Each structure stands twice: as C-alpha cells, then as structure tokens.
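Take a look at the structure below.
Note that one protein chain of the assembly has been removed; the remaining protein chains are unaltered in position.
This part shows chain A:
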Amino acid sequence: MVKLRARCILVGDASVGKSALAQMFRSDGAHFQKNYSMTAGVELVVKSVNIPESSDSVELFIFDSAGKETFVEACEKLWGQPSVLCLVFDVSSEASFRSCSLWLERVRAHCQGLQVPGVLVGNKSDLSSRREVETAVAQEWAQNQGLEYHETSAKEMENCDAPFLSLAQAFYALYQDRLQTIQTLA
C-alpha cells in the first residue's frame, strides 16, 4: 500500500470555472457556486484519489490559481515544482482557449525539464448554444501538447472528476515506471 502525493497546478483564464471544478471534485458534486467569486491568489484543495484495482492512492494538492493577470506572478511563486497540470478553458470563449499556450508555457517554466502529466479541460459544456471552441479542435491541440482532453460542466455535474482521476492515474503510472528503473540499478 502506498500513498503518493502530487502537486496539481490548476490554471487557465479568469472565470473559466477552475474553482467551480475544484470545489465540485472536493465535495463530490455537492457544491456548485453559481455566483462568481474571483480567486485572488492560490486556494489549496486537498483530496485523495484511490487507484482502481489496488490498495494505493494519490493525494492531490490542487493549487487553484487566480486567472486574473494581476495575481499571476504572486501565484507562480507558490507553485514550486509541479507534479501534474490541469489547464482549463471555457468552451464558450475562444479567447480563453487561445490563452492556453501561454498558461502551458508558464507552468512548464517551473517544471525543470521534468515529465509532468497534464490534462486540458474544456469546461461549461452545458452552454452548447454559445459554444465557440469545437471539441475536435481542442482535442487536436491537446494531443499536440501531450495533454489528455476532457470536457466538463461543473454546473451540470458532468464529468468533473474525470480530469483529476486521470491525473492521479498518470502520476501513479509514473511512480510505477520509476520504481522499475530504480530496481534495475540496485
């Protein structure tokens, strides 16, 4: 039995729904904040994820970071060495999708060449009539960046856990892989 710990950096433009997703995940879908309350720094959300078919788990330390430009620099100071990355945009905002490459660059600058598993999340999939980013386009960009793509709606409780579960599993797979390498050295 092992309990891994992962530093999960949660980023994306302001009001795309990062805090909504983190809170839905934390509360098992019990808590959706309808009114926008801007994150002004980093809010830490901690939750453990069980790895299926094992007695192992990954404790995610989610660094829910402010999307608003003025706070970004202060947030970056708290990121440390990221373990995994969750990059969010709003499917009803083309601009928030275009910002993703900048966010990715920012986080990668803290990764010191380490392999950091990441997901791209298109949130607010409930706003279908206002959709500006097609699934296929987001999917293709994610793939080119080595990210796994997920669509979610925090509002409709759609798929909100999936990005975090997939990150936990990817980190767990990395651990197994490294363990194997170390065993061959000794």
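As a working rule, contacts are C-beta pairs under 8 Å (C-beta built on N, C-alpha and C of every residue); 3 or more make two chains touch, one makes a residue touch a chain; residues count from 1.
We take it that contacts and distances are computed from a predicted model.
**Q** Given the choices "Translation initiation factor IF2/IF5 domain-containing protein", "NEDD8-activating enzyme E1 catalytic subunit", "Multifunctional methyltransferase subunit" or "Intraflagellar transport protein 25 homolog", state the protein name listed in UniProt for the chain not shown.
**A** "Intraflagellar transport protein 25 homolog"
**Q** Touching the hidden chain in the complete assembly: which of A:A74, A:A95 or A:L114 does that?
**A** Spelled out, the listed residue whose C-beta touches the missing chain is A:L114.
**Q** Given the contact definition stated above, which residue among A:S19, A:S65 or A:S83 touches the chain not shown here?
**A** The one listed residue touching the chain not shown is A:S83.
**Q** What does the interface between chain A and the hidden chain look like in terms of residue numbers?
**A** Residues of chain A in touch with the missing chain: 1-7, 58, 61, 80-81, 83, 114, 171, 174-175, 178-179, 182, 185-186.
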